[in-house]
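Just below is one structure, and these are the notes that go with it.
Only one protein chain is missing from this complex, and each of the others stays in its spot.
Order as written gives the chain letters A and B; numbering starts at 1 within each chain.
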Amino acid sequence: MPILSVRGLSIEYRTRRGPIHAVRDVSFDLEQGETLAIIGESGSGKTTLAVGLVRLSPRSARITGGQIVYDSGRERVAVLELDSEELRRFRWAECAMVFQAALSAFNPVITIWEHFFDTGRAHGMHDRHRVHDRARELLHLVHLDPDRILSAYAHELSGGMRQRVLIAMALLLDPRIVILDEPTTALDILTQRAIIDLLRELRRKLHFATIFISHDLSMAAELADRMLTMYAGRIVERAGVDDLFYRPRHPYSIGLLRAVPRVSGALGSVASIPGSPPDLIRLPRGCTYYPRCPFHVDDCRESDPPLLPVDTPGHEAACIRWEAVAARIGSAAKPVAEKLA
Amino acid sequence: MTTIAAPARRELALPGPVSAVIEFLRVLSRKPVGLAGLFGVVFFLALAYLAPLVVPLQDRVDVTAIYSAPSFGHPLGTDYQGRDVLNQIVYGGQDIITTAILAALFSTLIAITFGAIAATLGGRADVLILAITDVALTIPQLVLLIVIAAIFRPTSFISLAIILALLQWPALLRQIRAQVLSLKERDFVEAARSLDLGLLHIVFREMLPNMRSYIAINFIIAMTYAIYAQAAIMFLGLVPLSGKSWAIMLYFAYNQGALFFKDSFFYLMGPIMAIALFQLSLVWLASGLEDVFNPRLRS
Partner (left out) sequence: MATLIELDGVSRRYATPGGTITAVDDVSLALAAGDALCIVGESGCGKTTTGRMLAGLLRPTSGRLFFEGRDVWRTKGDDLARFRRAVQIVHQDPYASLNPSRTIAQTLAAPLGKHKKLHGRGARAAMIALLERVGLTPAEDLLVKYPHQLSGGQRQRVSIARALTVDPRVIVADEAVSMVDVSIRISLLDLLHSLSREFHVATVLITHDLAVARYFARGGRIAVMYLGRVVELAETESLVADPAHPYAVALIAAIPEADPTITRTKEHVTLRSAEVPSLLALPSGCTFHPRCPLSEAGLCDVVVPALEDLPGGRSVACHVAVRERRPAAELLGVR
């Protein structure tokens, strides 16, 4: 039984030119304890989707269809039907979100302890001592010194420390789902490494499920169990992490993988994706990736294909040409850029 | 969000200035307040500069019609000598508005020139200009204005405009200097330096165009200050009161004791409303201009 199940979710932004179809008919399941990575270019809809899951979307956004069902273990909750009080409880106690640890994620005039206390109080933890004990415990868990951190202000901490604090705060009410939005962007390499290792350790100890949004494929390779590729608001490929990296079946996934050079191993055939993403207000007919796709045929212009099962189990791609892609890429456990070299 | 560059739209070939005006109105029309401001300003400018060419001056004293209420013959009533208030409003706009425009022009020129010099040269020039500005800023303006007006007794609107301008430049100068300082650090200005395009190019082509909205809005705000300042010193009777002006109307209304007559309500309201509505139009126009100068909102 999946802990979170999304069906046919669509989200639009209203603009002067017309609605932006930022998320279109997205369905997926998140299993207990697993890490699901959503990858895609900026504008692919991955952040809109993540924010929409906890209904933190900006005012101009509107959920135009679909449903989100959360299974708390005791009952099944329709997230889109929660009232604001229930939603607040859901947001932190069941499903917490960790944003990029920019300074703006913190209130500059209150201490980290007050951030913890405010968060706890807003979600029904009124006992100061309980929040304090829990905060200390969590800061230990993210390898920070509670005595020093709790009395500090956000600007006194380094970027890596701030990210750890945000992670600790997200865990305050023991959520079963943690959504991470670009958790290591803007951090230095060594700090980034430490955060990745920390996330892996926390997941092992606390068994929460993670949805992880990043444009950084290497982070996904490191942390994810399963992957979703998004393009122009839709999921175009769904696969286990090894399948996606070694046996992608959607040309857009291949494009993304080839666009990222590596430090170790052979460089292979590295290349950018030609062209640019479609206008999400006036979407083209047929497959939205068609104009940029090296595998396209005339039929691709006819209709936007649904997710189709491909040659590996538990793996789907929204491409009528997946067999041609499979023939070109093959099934060996080697990176795509090397195979295409 | 990136979109594929659409091919340039074919448009009717209109002469540059005409299409510029159309574009100006198109962007301004997105902000109703700005459009209302524009209409107000155009209305008052037409009233002040065009209406006197059409409407004959009526300054015949009529003791039978002192402080009469609005009527068909006198839409805004009459004054303490039975003269038509509307006619005085029509004739009283030109001087006060011309003076305001000139004062705003002079003060803006001073502020841009010295603000830009201070920011681009830096060093001692900056320190000196800032010191003078700060001194000028600390002097209570209205008091200084009263003293200057009392000493010099400006007779032409140009001399009055210069006096007003000399009081208004400091605040704008500080803002222009801050703008130039921040623009100076921008990447595209650094690129222009790297391309060796010269100081004049950098100041006039790279920096000033990015301050247009700022300058235009400040110009309008400076006009509103100049109008209030004129109203104040004229009301106090500190300038030779020849000619006609909304402010002079107020002076006479006060001196003739109109304040103590119940009947004089409409006489008093005439110039007060003229000044207030014109000021409001200016402020609204200024707020609408913000959008006009934003290149993102142009087609």
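By definition in this document, contacts are C-beta pairs under 8 Å (C-beta built on N, C-alpha and C of every residue); 3 or more make two chains touch, one makes a residue touch a chain.
Since this is a predicted model, take the numbers as computed values, not measurements.
Visitor: Out of B:L109, B:A150, B:A178 or B:L195, which is the one that touches the chain we can't see?
Guide: The missing chain is touched by B:L195.
Visitor: Using the touch definition from the top, which of A:R7, A:R88, A:H132 or A:R262 touches the missing chain?
Guide: For the chain that is not drawn, the touching residue is A:R262.
Visitor: Where does chain B touch the missing chain, residue by residue?
Guide: On the chain B side, contact with the omitted chain comes from 2-3, 5, 7-8, 186-188, 190-198, 201, 205-206, 209-210, 212, 295-296, 298.
Visitor: Going by the touch rule given at the top, which residues of chain A touch the chain that is not shown?
Guide: Listed in rising order, the touching residues are 41-42, 158, 160, 188-194, 196, 215-219, 221-222, 241-242, 245-246, 255-265, 267, 270-274, 276, 333, 335.
Basically, only the chains that are shown with their structure count from here on.
Visitor: Find the geometric centre of each of chain A and chain B from their Cα atoms only, then give the gap between the two centres in Å, rounded to an integer.
Guide: The mean C-alpha positions of chain A and chain B differ by 53 Å.
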